[in-house]
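With one protein chain removed, the remaining protein chains of the complex are shown where they sit.
Take a look at chain A:
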């Protein structure tokens, strides 16, 4: 018997499980109570923080020698006597498992989840080697309409974990039960293929599925969990900074999962979970110089140093997805060559800081008092206003918190120039340019002309539009593509209503304070540190490249940008980097190296410091 500690005594309820005294909290389930012990109650449908539904019946326990109840749904009571492992209970579990084995396809040898399957484990635990019943599962063709997620429903045990995950964690309500009885199954929306449904391919359901019914073809047959190394790192695809658990096997990434009790609740988006697995652009392994082809790293850095030194004007741009340490090294190196440095997106942060300061001063608050503590603040909100609903694409995990808030009863007001991406989840949709226009104009005045203009703010219009903000906890979300007016508007709104602003800029690493210079526009040399970036940042760099005589690109993979370059330097991929990024809430998150780089350089900072060293010798040498 374990020694009761003081902490145990505070729990308040004492019960006996398998003859062992267990302390529990009032209102806790029997299953929760065992989590502090080494008693292992078998479960299949209970999962993480999802609502317990008592569906699979595995956790049936015998209470006070008579009734059977599911441990996952039954609250503890003082003096309760619980048995978990009686012969009777295991007989029932075995019969149920035999029924599943007979009515569903659990021929493990041909299953992608073999080895990582909770059901297979349960078969083994129950000592099931064959079934009394004939195998008569229906053959259901796998649904492969979603490129990232395969639904193979003849392996489905109808535990409903996927449904509850999509509903309670992702707030997306894509999945539900279809049909009844033995034909009960999982359907997407009104029974359409997953790929044509409202699914956002976040993969949360795949992570929660205990069997091989939901899996990603990107990870299939790449290795069981036990054969994998696991490294925890941070996604730097957007400013959410979700934690990633990266599984690798023999130098290959097998799969990426969310960290169940991580700050982002174990969620990831399509990009974080699947997009990062497969970048099919060609990798740049070694430096190259136009007209000369591949060259050694030293040759390339010397050439770059020469080009930079000879240039009258240098425009330097770096990806905002890079770790702060790397960006600092970049800024330092470029400073040595008197370059104008820009990190796209950093401008927004600077502007926002200025606005926040002014608004805060006006409302006699501290600027930080206007900022939300982080995206999870959405979950406690009573009302949410979103400016720019494109966060559904750019910050999908934040968007899921907005949906959850709305489902939980918060009032959701969306302001967008185009379609309201929250659709029916919004209580009010305002097309930007109509409803809040006037407020916006007036609010700009507040900021520009100081406190005196406040009386001009048409507070009433605003209050009419968002009465909910003034009662309870309000959060104002600023999406990526918002004008300066909108930013002002949002902060003024927050200031007036006592709400907080959650800013979700495109910039992934919000921590850097480098890179807010004005570029020359048509410089002699452009130094473009693209890393593994795609889309917006690359577009900006292309712009800069077009204006420059000579173009130097430091990049992970080939793109139109590298094709335009005079010198190309290799850069690390996301899983090879290390350092720190700062997320939207201002928290620092660690980027850890998952795999050793297999390119000519071992670190991006090494290349940058080589450039710095190339100028310094003349000055430092005696």
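Convention: a residue touches a chain if its C-beta (ideal position, glycine included) is under 8 Å from a C-beta of that chain, and two chains touch if they have at least 3 such contacts; residues count from 1.
Following the convention adopted for this analysis, contacts and distances are computed from a predicted model.
Taking the options "Acyl-CoA dehydrogenase family protein", "Exosome complex component Rrp41", "4Fe-4S binding protein" or "Electron transfer flavoprotein subunit beta/FixA family protein" in turn, only "4Fe-4S binding protein" matches the UniProt protein name of the chain that is not displayed. Checked against the full complex, the candidates A:37, A:145 or A:176 give a single residue touching the omitted chain, namely A:176.
Of the options A:135, A:184, A:230 or A:294, the residue whose C-beta touches the omitted chain is A:184.
For chain A, the residues touching the chain absent from view are 52-57, 60, 68, 70, 73-75, 88, 91-92, 95-96, 99-100, 102-103, 132-133, 157-158, 160, 176-177, 179-184.
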